[in-house]
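Missing here: one protein chain of the complex. Every other protein chain is in place.
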């Protein structure tokens, strides 16, 4: 849309013409591990934020059988974790789904569990199907249900499994591996033996599960939420209630951020997450902003137009919106609401002072679909 | 207990003997608006924190009829607010119940309402009886039920009332009036006309009522909680759940702080509040700390030993524990839990660096009752 | 000025007429440790901030000889600290100079030193005369010169003295004793023996003495400034420089706050301090605000009009401005600047949300002197 509004042929941009003398000069610089800034300046200093990747949608109908098949092909012991990861066509070299975010789909059969490990990368999960799955985070075992959101922050020991009497569980993993690798700071450790359970079952979601009540005793000095699980059984009713007393955001419907109850901020330092409800018949307007987003449809069906291309989704489909891409969400149903879960890198973008956003003014705020 | 362990006849304390010359010197100083520090030093610099007041208990059986009688004697129009306030025998000159905290019991009949006003003093309420009472805080009307806790922070416009179809409401007010007056900073304003309702009914408790979910839109820059009401219907079940997975504190049972969901801190800058559950048969140990506390029994019956004196309480009774007083709570029932609501000045004590506490070591942690 | 603009005979204020029935009711309440709020409401909820004290000025010409005389009358061993304290005519019961602030003038002869002690009250000093005085704060000995400002925060071990080869030192002490006593949280301890010197001489002012440089190693988690001394030899030139590039504030000239270099905030949790320069010929306008201030003239001469009364001051004179009092500062010299040091309770007022201010609009911003 505004693609052509910027020209580099203006004062303040590099506009040096090549010459033999300059070419020789550039060669000499190269031998010294140097270069002339003006040969790269316009490229590395774009007029507007520029994504390194493209919008993509992964249909669960396509992937589910392949995910399940992995449980026949490899064991958790061999694979470490049995995960099909989703990779952006432009980011295969860093195994990223969008921006510097990784995502994958993990499958665990009844009675299986992974070994406990930890890493500087942070992780989160969103439960897609199954029964009696659980995670253990820093000694606290927590049961998981469909559409629950759970975190395993930076350097916490964690492991997952499904009880013998459960049903095969599938969940989406989200990690900041590409970011942490790019910052050259990742690490990995395997727990020697079985992680001991230091807290009663579901300690964290029970203790921090009432809004506005915190235990007097706890001195929590960690940079992530003490509330490890956000239950769909509480979140969805809260969205329905919020819908009654809040204005509907023209871009995002009812958009509630998962937050650390001790700070009101993001659940972890490097990744945020949110759940949004698109009311029946919702036709969102388009905006764009910095920050990379991975979405999963938790309920209903609809489509999202991203940079002029329509992506149709229904329950369990996963798609991504790159930084600075125009996007608008539509609920296809006139009678049922739709819910989109997302995780994102907003904690990074915000803490580094890099957030900006823009509203689409033209065409009443809606993109032309190509 | 330790009363006699300190002597002022030691190096580092004032030990000047009077003399005629000194007496003359003191007189001369006095004419200049001055004095000799050593004549007052030991008094104004006590070895340990020293309360200016005494423990007291106010029995609801005694007060209820008098509170109701006030509604026959004066109208809200005449009285401003129809309140019986509770005053410490040692603090009548500042109308305080304990330390620098004020408390009172307010009665409102069906169809009555107060005028809207605001002040630099902060206020809170704990509902004792009635139906269909409400408060309006900064344009947000909120319905109140028994044992709900509600805040009306510093400089928010507020008013209260009971719907025509309600039942006479009685609630406890808590304010920091003595503190704000001592800091010479109080003020008062009457709203000209009726405060307009800017938000749908119960907007605040609905919007912030799910632990770990916050609206993405709100930019809350106020120094108090956006959650104005803490409902007993949510708090009591949360205490019961917390009891299952948390250690029981030997002094306080299960002690949960009402908190600002955007900070994890106190609900207001000058007053905090908490609800504690004493399990059936709980026999608390004694400790003491700085900070002044006003308690109301929300459920059950028991007693608290304060500085060696036993105070028996049951539902709706109010009592206070002064700063640095030894105190221990006992649940008299072996089968039912008891709940104590409290409000306090901990936000002041903590933000000014004045908190300290001590555990009673002797006699297995229990006081000798006088 | 606005004194008469408020009437209590309005809706929203208490306007109950006495009656025999009410009198009987009040008596009954009194027997239960209670009262009717409407009998005290208008008093404890004033329309505007109301000071409990009056403006006062203490002339150094009057006090100096008496201060020195104390060093003949009592020894430090007897007196603890040899201090003449300055007391507000309205606050003798709490030994306060203004609001909840204490101030005094301490004298120490060459070779004398006090015993080390600590207390929950915070202290600060402003040096008035002498040579080779020193303070020791938490094991760090620091030399003091005239017009230096030095802090001894809450619960730090501290002691003072003058070297054998020094000259009698006089300094002003400022403490928050009345505040901490009112909050029932003060304590006192005497160091057993001599405080060991843990750091080289002047460690703190040297290490934190360059603006914008902080040691990489230090993990400072204390709620007060790591910079214990603010040297006049650096502060005065900085004010002169600041005067060249900053606008002159109509009320306060060039007003620079002493700050914690690790927070930019006040030097301690309960007391702030500042130095202001009134340029030659400066005729300040009047404003008022909450917060209590004790001033000492560090340089020059002038006068301050406080609530319509003129107080003339010159070097070393001390005066106070109560909360919410109108005040304006005038430099009497047309050729020399004047400097006023002050300390105040703004950290308390601000952290509790109680600051407000007002500009005098009438008479071109100047008060009528009575």
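Labels for the chains are A, B and C, by order of writing; each one numbers its residues from 1.
FYI, a contact is a pair of C-beta atoms (placed from the backbone, for glycine too) under 8 Å apart; a residue touches a chain by one contact, two chains touch by 3 or more.
For clarity, every value in this text was computed on a predicted model and none was experimentally measured.
K.L.:
Sort through A:78, A:335 or A:370 and give me the one touching the missing partner chain.
P.N.:
That would be A:78, which touches the missing chain.
K.L.:
Looking at A:164, A:184 or A:221, which makes contact with the chain not pictured?
P.N.:
A:184
K.L.:
For chain A, which residues touch the unseen chain?
P.N.:
Against the missing chain, chain A presents residues 10-16, 21-22, 25, 28-29, 32-38, 40-41, 44-52, 56, 58, 62-63, 66, 69-70, 73-74, 77-89, 94-95, 99-100, 102, 104, 115, 117, 119-121, 154-155, 177-191, 223, 269-270, 290, 292, 322-324, 345, 348-349, 351-356.
K.L.:
Provide the residue numbers of chain C that touch the chain removed from this figure.
P.N.:
Given the touch definition above, chain C has residues 199-203, 206-217, 220, 225, 227, 230, 234-235, 237-238, 241-242, 244-247, 249, 252, 255-264, 267, 274-275 touching the missing chain.
Heads up, the rule we're going with is that only the chains that are shown with their structure count from here on.
K.L.:
When the centre of a chain is set as the mean of its C-alpha atoms, what distance in Å lies between chain A and chain C?
P.N.:
That pair's centroid distance is 52 Å.
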